[in-house]
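Of the protein chains in this complex, one is absent; all others appear in place.
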Amino acid sequence: MSREHRSMAWTPLLFSGGLAFMLFSLFMAVPFGEPLMRVGGMIQQTDGELGAANLVTAVVLGYRALDTLGELAILFAASTSVGLILTGVKQRTVSVECEELGELFEQASTLLLPLLIMVGFYIITHGHLTPGGGFQGGVIIAVALFLPTLAGRGAALLNHRLIQQVEGGAGALFILLGVAALLQGESFLQPWLPVGEIGALFSAGTLPLLYLAVGIKVGAELAALLTHLSTNVPSPEVPR
Amino acid sequence: MTLAIILYTGAIGLLVIGLAGVVMSSHLFRMLLGLVIAEAGANLLLILAGYRWGGAAPIWQAGQFPTTMVDPVPQAMVLTAIVIGVGVQALAIALLIRHRHYSGTLQRTGGLNQLQADLDREAGVRHTRSSDAPTLNPLTEVEHVH
Amino acid sequence: MADPLMLWISALLVVVMWAAALSALLLKSHLAAVVSTSLLSLGLSLLFVLLRAPDVALTEGVVGAGLSSLILALALIRLGLVGGSPREREVLSETVGDKPVTERGSQQ
Partner (left out) sequence: MSTEWLPLVVALPLLVAFLLQPLAHWLGVRAERPSPVLYGLSLMTIAATLWITLQLGSDVIAQPLSVTMGGFNTPVGINLYLDGLAYLLLLATQLALLLLWPAGAAVRTHVLLLVLAASSMGLALSGDLFNLYVFYELLAVATFGLIAASPGRAAPLVSFRYLLLSGMGSVLALSGIALIYSHSGSLNLADLSMLAASGEGSLPIAAFLLILVGFGVKAELFAVNSWVPEVYSVTSSRFAALLAGVVSKLAVVMIVRILLLLFPQPEATDPLLLLGILGLVSGELAAWRSNDFRRMLAYSSIGQLGMIFIAFSLSLELGLFAGLALSFHHMVVKPGLFLLLQQPLSRWRVVLLILFALSLVGVPPLPGFWAKLALLTGLVEVGGWLNGVAAVTFLVATVVEAGYLFRIVQRYYQEERPIAGSTSSTVAAVESPWGWEGGVALMLGGVLLAVTLTINPVTEQLQQIALQSGDRERLISTITVSEVE
């Protein structure tokens, strides 16, 4: 058995080598550092028509907003699946066991929680101006909300029902902002509201609103996911 | 040119190390780590596709957009890909937790044998009964192993 | 064309990332493997900064090095691949049922 295993190990290695060689020669055939920027150039030439100082945000929420909707849905589907898979009797929470360390964590979480949430919202609301945005800020908020759980104070902050409502509402907000454009006789997910002045906090039309929805949704979803991963021990009885 | 070689080697290396890790690991958790590594490599590849010599980040600076800037589109794609990756990863962890809970093992081969036996039992295949089945059936052997 | 500093830094980062990737797959301890993946994400994030992709760098730093590592670390505990306390491992292995638990982490 083991000898068989060893001889079999060469096939994947050979394949990997071949794949690496193929990819390397293919990518080296393209001049590096001189992208064609067919689409990127067009976006550059629009000179900030969406009013977002960060062009990546303009792409994520404007030009390719459907991708972002899909991405939100993927996180949503993943966290729903995790909930579905790990549903069962709630048992002990995984937390920092050592008492002194637990104390430290508790203190830290009390101090850090508001700070992290503030930082998270700052990143979200400035997503159209500076690097960062809904996803990054959302992750920070999720980790902040998860800290108390890690410090062993249970899921006090993480009321599942509330989180689900916030999450569902934020997701609906994203879609409804798109549908609102539709109702005004424009395209689905078309940015609206005045563009404003590039670089101002209140600018870029609906983009900051979209990022806010993304941030809240991501934050709520990931927080729910983390608690699921840390608390629910699956019920002992096995179906059939 | 040297930079291109270094960066592409890095990206493709990560991708291939990751894929080989998925295929060759004998432990399910390591297989997942392999996938995470491979994704990192693919993301780097995408970013490299949009890099421009001397380009600035695609952000409004000092009252205008930079005249030479890196391509923002691959960056947006990588943002999407990273988030997708972490979602899939969390789902995989949940599956592993459930699987370990049922079977008690995270080894690849042990899990596989058990899987085949489970599938046979659930399908109601009883090998004593199928006297008319072709003897080539590999499933029969699995049953014996168990 | 290329700034020599950038060249050296990216070479260094690539070496670090390769080493982290290999050790994530080859090291015996699962905890060390997770730490290596986190290191890989960190290196990647720095490389994204060099490549003028601050958004992606921030995301990779927050999601890859932060959230993903947190998830993997939780997984280590839940899968019994690493400590918690000994009592915790007991509790978790009890729920596994009658089958022998072959995976008890690297310490054994």
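Order of writing sets the labels: A, B and C. Residues in every chain begin at 1.
Note that in this section a residue touches a chain if its C-beta (ideal position, glycine included) is under 8 Å from a C-beta of that chain, and two chains touch if they have at least 3 such contacts.
Just so it is clear, the structure is predicted and the values come from calculations on it, not from any experiment.
Asker: Over the full complex, note down every shown chain the hidden chain is touching.
Answerer: So, spelled out: the chain left out of view touches A, B.
Asker: Out of A:Phe76, A:Phe121, A:Phe146 or A:Tyr211, which touches the unshown chain?
Answerer: Touching the chain that is not displayed is residue A:Phe76.
Asker: For the chain that's not shown, point to the residue among B:Ile6, B:Leu28 or B:Met69 touching it.
Answerer: B:Leu28
Asker: Which parts of subunit A face the unshown chain closely enough to count as touching?
Answerer: 22-23, 26-27, 29-30, 35-43, 62-67, 69-71, 73-74, 76-78, 80-81, 83-85, 87, 161, 164-165, 167-169, 171-172, 175-176, 178-179, 181-182, 185-191, 238-240
Asker: Touching the missing chain, which residues of subunit B?
Answerer: The missing chain touches subunit B at positions 15, 18-19, 22-23, 28, 31-32, 35, 38-39, 41-43, 45-46, 48-50, 71, 73-74, 77, 80-81, 84, 87-88, 91-92, 94-96, 98-99, 102-103, 111, 114-115, 118-120, 122-126, 129-130, 132-134, 136-139.
Keep in mind that, in the parts below, only the chains that are shown with their structure count from here on.
Asker: Averaged over CA atoms, how far is the centre of subunit B from the centre of subunit C? Could you give it in whole Å?
Answerer: Going by mean C-alpha positions, subunit B sits 14 Å from subunit C.
Asker: Multi-chain contacts in subunit A: which residues touch at least two other chains?
Answerer: In subunit A, residues 33, 54, 56, 131, 135, 225, 229, 233-234, 238 touch at least two other chains, as defined above.
Asker: Name the residues of subunit B that each touch 2 or more other chains.
Answerer: 3, 7, 9, 13, 17, 48, 50-51, 53, 57, 59, 69-70, 75, 79, 83, 90, 93, 97, 101
Asker: Going by the contact rule set out above, which residues of subunit B touch subunit C in the complex?
Answerer: The contact residues of subunit B facing subunit C are 2-3, 6-7, 9-10, 13-14, 17-18, 21, 25, 27, 29-30, 33-34, 36-37, 40, 43-44, 47-48, 50-51, 53, 55-57, 59, 69-70, 75, 78-79, 82-83, 85-86, 89-90, 93, 96-97, 100-101, 103-107, 110.
Asker: Would you mind writing out the residues of subunit C in touch with subunit A in their complex?
Answerer: 1, 54-59, 62-63, 66-67, 70-71, 74-75, 77-78, 84-85, 88, 91-92, 95, 97
Asker: Give the list of subunit A residues in touch with subunit C in this complex.
Answerer: It is residues 33, 54, 56-57, 91-92, 94, 97, 123, 131-133, 135-136, 139-140, 142-143, 146, 222, 225-226, 229-230, 233-234, 236, 238 of subunit A that touch subunit C.
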